[in-house]
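Everything on this sheet refers to the single structure shown next.
Complex shown without one protein chain; remaining protein chains in place.
The letters A and B name the chains in turn, as written, and every chain counts its residues from 1.
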Amino acid sequence: MTAVHKEMSVNHLPVLTWHRLGVNSAALSVPMPGESRALADDRLQRGITKEICDGDPEKLLADLAGPIRREAVIAGKQAAFQAQEFAGGLGPDFDSFMSAAEVPLTIYRVPAGSKCEAPSFLMRDLSCGADLAERQLIYAEAGSESTWILADFSGKADQGLCAVSTRVFLEAGAKVRLYKVGLLGSGFLQLDDTGALLSDDASFDFVRLLLGGKAIYTGCLAALNGSGSDFYGETAFLGAGSQHVDINDVAVQRGRRTRSKMLVKGVLRDRAEKIYRGTIDFRRGSAGSAGDEQEDILLLNDDVINRSVPIVLCEEEDVDGRHGATIGNLAPEVLFYLTSRGISPEEARKMLVRARLMGTASGIPDAEIRARISDYIMEAF
Amino acid sequence: MSEKLLEVRNLSAGIEEGEILHGIDLEIRPGETHVLMGPNGAGKSTLGNTLMGNPAYQVTGGSVYFAGQDITKAPANERACLGMFMSFQNPLEVPGLSLESFIRSAIRQQTGKPIRLMQYQRKLEETMALLQMDPSYAQRDLNLGFSGGEKKKAEILQMLMLSPKLAILDETDSGLDVDAVRTVSAGIEAYHRQTDGALLIITHSTRILEALKVDRVHILVKGQLAASGGSELVEEINRSGFEAYLKEDAQA
Partner (left out) sequence: MSEQRISGEQGRSLYDFIDVGTDAYRMTEGLTEEIVTRISEEKHDPEWMRTFRLEALRIYEQMRMPDWGPSIEGLDVGRIAAYVRPKTDMKDSWDQVPEEIRTAFDRLGIPKAEHEFLAGVGAQYDSELVYHNVRESVASQGVVYTDMESALTGEYAEMVRDHFMKLVPVTDHKFAALHGAVWSGGSFVYVPKGVHVDIPLQSYFRLNARGAGQFEHTLIIVDEGADLHFIEGCSAPKWNVANLHAGCVELFVRKGARLRYSTVENWSRNMYNLNTKRALVEENARMEWVSGSFGSHVSYLYPTTILKGAGADCEYTGITFAGQGQNLDTGARMVHLGEDTSSMITTKSISRGGGISTFRSAVEIRKSAARARATVDCSSLMLDDISRSDTVPEMDVRTGDANVGHEAKIGRISDEAVFYLMSRGVSEAEARAMIVSGFADSVSKELPLEYAAEMNNLIHLEMEGRA
């Protein structure tokens, strides 16, 4: 019996460019998730509560977003897609998919003013072909601080569907650090969606490690609505074999004096294919804001495909936006530096590749997860 | 007469855009301290980098022997394994790779043996103390966000940990304040004391030489050795600069 598939289009660029480049969005066909046999292990810090939303998740999220957030048309350009109220990077089709699959929304609430230094864990073991489809809302109340580690892992050769939608709502002054780690088997289709709404002086740190899986579609949209809000995004990926990595990150800067910084570091080898879309969108009224987006990709052989679309949209004068990309091989100066200390070129290359990925992993506040990542990388290189 | 450690015979080298060094001859014996001086753009760094095997520079003529082996075409890591070392003028930053693990990997690759961790840790701590480096630098990413002075110290730290037979110090003193120069000098002395290693010090100032016993001084002008002599040459340069050599060159 063949599973029911849903056609969808995800990871839209906020504005279109030439269709022939094939980067405006990604079309895919996703099987409706089977019964979830994934082992879920939630370890929450004291004070954080968990409940299942009993109403309509979409309505709840829309209400959180408030009335002014629907902006389908970007000045002077055709609308690329119907904007969502509480948007995620993957886009509205993914929300519809989750609704059609009747995936409930779990709300994790961090009480006002509470400071949780230690991370809360949402660990998902998808071994032996288990599918996972889940939606969660992290509701960070005013002035709270919390750290989250969401990790999806399975056996190396496992296959299945891993569809996760995470929304983060940050009230004034709230701080959320979110680490998403994908360590799935080589047959997995991973759909990973993140959307954050930031109130005044809120800060959202988002670190994402994409390792494993057959095809990964991931997107993060941070709406910096509040003045003084801050978004930091860091992504590291390793594309190997015939892996397909498709990323869409957007920082919408509406508040005054907002900050966004997005870093993407990756390594591509074999026949791996990756596309990164990164947008900084300065809206009118975002005076005093800054946005920065940097991409650094290492190509290890001739059969890889690397595509990048780093966009800056700007309708405010008093802003500072920049993006940069470096795509290529290891810098010969760095290789020489290492080899001049007696390290063989081959070993030096491995060290640099591992260093690139471990640089991101080393910030994860959990030794066990770091060790898992390190093992994966050491095995791959 | 002791054996030659480094022997450079009629070496010419340069970059894609053109030749920079024209027929250099140079000999360094074990434990000797040589100084290479010269005006900006004379080719001093080119010589250092060519000796260390930087692929950005191409040898266009002549040869280089180290410990009796022809290394003219050897890759940098082989030279390092034979006992050569170069401290970089601008050490590179490598995010994600700690200073400590970098040195450890280098020692492991050079010796081909597993490292005794306790011993290694102790030596690292002692050496960092000698160089007045904060111990936290060991776990920091290689050169990332280090100040100019810390980068230079990290280079000397690597030299002391790797104990080469010949260390080429490329402008190690440039951009350092008086205290830092003193610390770096102490590191160089320790290197001499511990291993009786040879040195080729590339510099355009003479501050770093004050505390060292210099065996031989070479003046490099426009890619050629204009003069070689004893430490008295250093004083001469201090007095009257390189002008005399530049003039001679103009007359020739």
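Here is the rule we use: a contact is a pair of C-beta atoms (placed from the backbone, for glycine too) under 8 Å apart; a residue touches a chain by one contact, two chains touch by 3 or more.
Everything quoted here is computed from the prediction, not taken from an experiment.
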**Q.** Chains in view that touch the one left out, judged over the entire complex
**A.** A
Q: For the chain that's not shown, point to the residue among A:58, A:316, A:347 or A:366 touching it.
A: A:316
Q | Options A:66, A:241 or A:324, residue touching the unrepresented chain | A | A:324
(Q) Given that one chain is not shown, which residue among A:26, A:140, A:304 or A:377 touches it? (A) A:304
Q: Would you write out the residues of subunit A that touch the absent chain, in ascending order?
A: 13, 15-19, 21, 23-24, 75-78, 282, 284, 287, 299-329
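We take it that only the chains that are shown with their structure count from here on.
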Q | Separation of subunit A from subunit B, taking each centre as the mean of its C-alpha atoms, in whole Å | A | 45
Q | subunit B contact footprint on subunit A (complex, rising order) | A | 331-334, 336-345, 347-348, 351-352, 354-360, 362
Q. What residues of subunit B sit close enough to touch subunit A in their complex?
A. 52-56, 75-77, 79-81, 85-86, 88, 91-92, 94-97, 102-103, 105-106, 109-110, 141, 158, 162
